[in-house]
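Working notes, structure below.
A single protein chain has been omitted from the complex, and every remaining protein chain is retained in its original position.
The chains carry the letters A and B, assigned in the order they are written, with residues numbered from 1 in each.
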Amino acid sequence: MSHNPAIKGRAFGDRVLLGLVILLAIVMIAPVFFVVALSLKNNQELMVDPNSVFRLPYTLVNYINTVGTSSVFRWVLNSAIVAGGLTIFTLVLSSLAGYGFARLNFPGRDALFIIVLLGLAVPEQAVLVARHQIFSWIGLHNSYPGLILPGLSSAFGVFLMTQYFRAIPKELDEAAMLDNASRFRIFWKVLLPLTVPAQATLGIFTFLGAWNDYFWPLISATKKEMFTLTVGIASTQVNFAQSQGIGFLMAQAVFAGAPILIVYLFFQKYIVTAVSGAAVR
Amino acid sequence: MTAHIEIKDVVKRFGAATVIDHLSLSIDPNEFMVFLGPSGCGKSTLLRMIAGLESVDEGTISINGQRIDNLPPGQRDIAMVFQSYALYPHMTVADNMAFGLRNIGISADVISARVTEAGRMLEIGHLMERKPGQLSGGQRQRVAIGRAIVKEPKAFLFDEPLSNLDAALRVRTRVELAQLRHRVKSTMIFVTHDQIEAMTLADRIVVMNNRKIEQIGTPMEIYSRPATRFVATFVGSPAMNFVDATLDTSGTNVTARFAGGVSVETDIGSNQLGDGKYTFGIRSEDVRVAPVGQGNAEGVVDVIERLGERTLVYARLGDGQQVVGSDAGNSPVAVGDRIGLAFDGRKSHLFNEAGHAWHARGV
Partner (left out) sequence: MAEQLTLPQTATPAAGVRVPSADIYAPKWRNFIFVAPYLFFFTTLLVFPLFWGIWLSFHKADTFSTGKFVGFGNYIRLFNDKVFLQSIWNTFYFVGLTVPALALIGLFLALCLNRRTRSAAVLRTIFFSSSVLSVTIVTLIWRIVYIPNNGLLSIVYGWFGATAPSFISDPNLAMIGIAIATIWWCIGLPMMLFLSALQQIPQDIYEAAALDNANRWQTLRSITLPSIKRTFVLVIIIQIVLQFQLFGQPWLMTRGGPNNLTKPIVLYIYDTAFRRWDLGLGAAASEILFILILIAAMAQYLVTRRKGEL
């Protein structure tokens, strides 16, 4: 086999390509390692010699300062409440509406569904200005509802759940109807348990989107104690070149970014499905 | 519990298309009724209308004198076995069977007793804690039947329940269903496109075609006295032979003449027939292969099908029409042979242009 020049050439080409990809991967993660290394360095030492980042000694002092002094915990809590709340409400609303659109008939159903689908094409920026003004009227800025509510209008979840409910054989509903189950009981006992994979996809997608959202929290949460993690971290970094010290800032960044990366490593498969599924829709 | 089901002048339309056209039918208590017909004939729609899964556009359906077509499916006291079984995938076998009983608030003791009994009867007692995904096709089928049995309904509806099974299992399940119906006293309606299922299971068969009923009758009536040419074609394998014939009605009985002087005296009175063209029909077992010169026709053998206990011989008559005759299992006939064919006139049928049938007295 190995005497076949075609296969030999193939193996060589493979190695070249693999080398190239590994090089790209190094470029990909080098900045992350650099940030982690900086976060483990004493600030004064970095001021004297930038190259010291590649040398011992490393220290955890920046992390101790982060935990001790900054508002990061409050922001993490805010982000968790906002992302968690939005996720739960989105799952409930989307499941109900998905079942309604996929399985029940009511006057104007198909037209309504098309209107909802058109909502997918509306970018956030087209409604932000008006939404901000409306929330000012009602006094919703700087509150958890103010941060959660806009996400509930997203049509994506409804679209995903409708598709998913449609894929479940109708005979199940019919069998349940012959079994004397009410519409809500069919939804709750028969169909909803079958949508768990879609719930996971939608849940992860919604949570990740809310956790990483930047624009709306930036304009809605203007008080420091209502910042989400993204806004909060950004606010401390504005002029970091001359601030408390690079090491400290990087420790904050690692503290903010690490949890989501760890979650990613565990739920990689679901996250990839959720994100790429959402893109193709 | 059992049901006398009365279907009166029922019409079903999907948009502009009429799928059931003024159909009436009465099903007796404890009867095993089979709706037989090709796909698209409306048999499944009719079943789903009885179940309440389709609305009725005109006419009524009643059970034991009470109109049910205005009731939701759950209140009709009917159980249905779906073609796909429609088992709840996330529930155990026991929960699948208990679901319908829990929904109407039956006590847990009664539920568990009925589920256990059904499990024993269907020999699925050891599978109670499994999920449908862990069962074989045949086991799922039993669970679907079990789910119907525990409800102790007035009537069972089966929508092609055997069509998802492989051939061997289908035959076995068919036999089991035949046994089951004697243990479970209830009205049963069974939809199929398979004439063997219909013949073996039914008390009576409703043959449907093209939105209408073609014939209602016992399996043997359907087979030997098909009311229409469609029934004669659809029931029986191979299908009945049809030969274009000219009729001689000068005698008491009709004589059919075809293929260069061949004539068969039928057992049908000449005075029964009106004007118009007729087709002569006869089943393959009533056309015997004979030595040349014996019998009332001759043909050349095209194809031979050996079924073991008998041999089907496809022969071409002088005018090119093909007939299927039968011979003994060890028939020496070979393709290309010239053979004689003996048509048994006492077992013959005549069909007019509208497809309506006249039968010889002998059938």
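Keep in mind that, in the parts below, contacts are C-beta pairs under 8 Å (C-beta built on N, C-alpha and C of every residue); 3 or more make two chains touch, one makes a residue touch a chain.
Note that the structure is predicted; figures quoted are calculated from it, not measured.
Engineer: Thinking of the whole complex, not just what is shown, which of B:I5, B:A148, B:V289 or B:A357 touches the missing chain?
Structural biologist: Looking across B:I5, B:A148, B:V289 or B:A357, the contact with the absent chain belongs to B:A357.
Engineer: Thinking of the whole complex, not just what is shown, which of A:F101, A:Y164 or A:F248 touches the missing chain?
Structural biologist: A:F101
Engineer: I'm checking contacts with the chain that's been left out. Which of A:L40, A:M177 or A:A198 qualifies?
Structural biologist: Of all options in A:L40, A:M177 or A:A198, contact with the hidden chain holds for A:M177.
Engineer: Provide the residue numbers of chain B that touch the chain removed from this figure.
Structural biologist: These residues touch the chain not displayed: 8-9, 22-25, 52-61, 67, 69-73, 213-217, 225, 227, 267-269, 272, 356-361.
Engineer: I need the residue numbers on chain A that touch the omitted chain, in ascending order.
Structural biologist: Output for chain A: 6, 10, 13, 17-18, 20-22, 24-25, 28-32, 34-35, 38, 46, 50-51, 53, 92-94, 96-97, 99-101, 104-107, 109, 112, 115-116, 119-134, 136-137, 149-150, 152-153, 155, 158, 177, 183, 187, 208, 211-212, 214-215, 218-219, 229-231, 233-234, 237, 240-241, 246, 249-250, 253, 256-257, 260-261, 263-265, 268, 271-272, 275-276, 279-281.
Note that only the chains that are shown with their structure count from here on.
Engineer: Taking each chain's centre as its mean C-alpha position, how far apart are chain A and chain B in Å?
Structural biologist: Between these chains, centre-to-centre, one finds 58 Å.
Engineer: Within their complex, state which residues of chain A touch chain B.
Structural biologist: 169, 171-172, 174-181, 185, 189-190, 193-194
Engineer: Which residues of chain B touch chain A in their complex?
Structural biologist: By the definition above, chain B touches chain A via 51-53, 72-75, 78-80, 82-84, 86-90, 99-100, 103-104, 147, 151.
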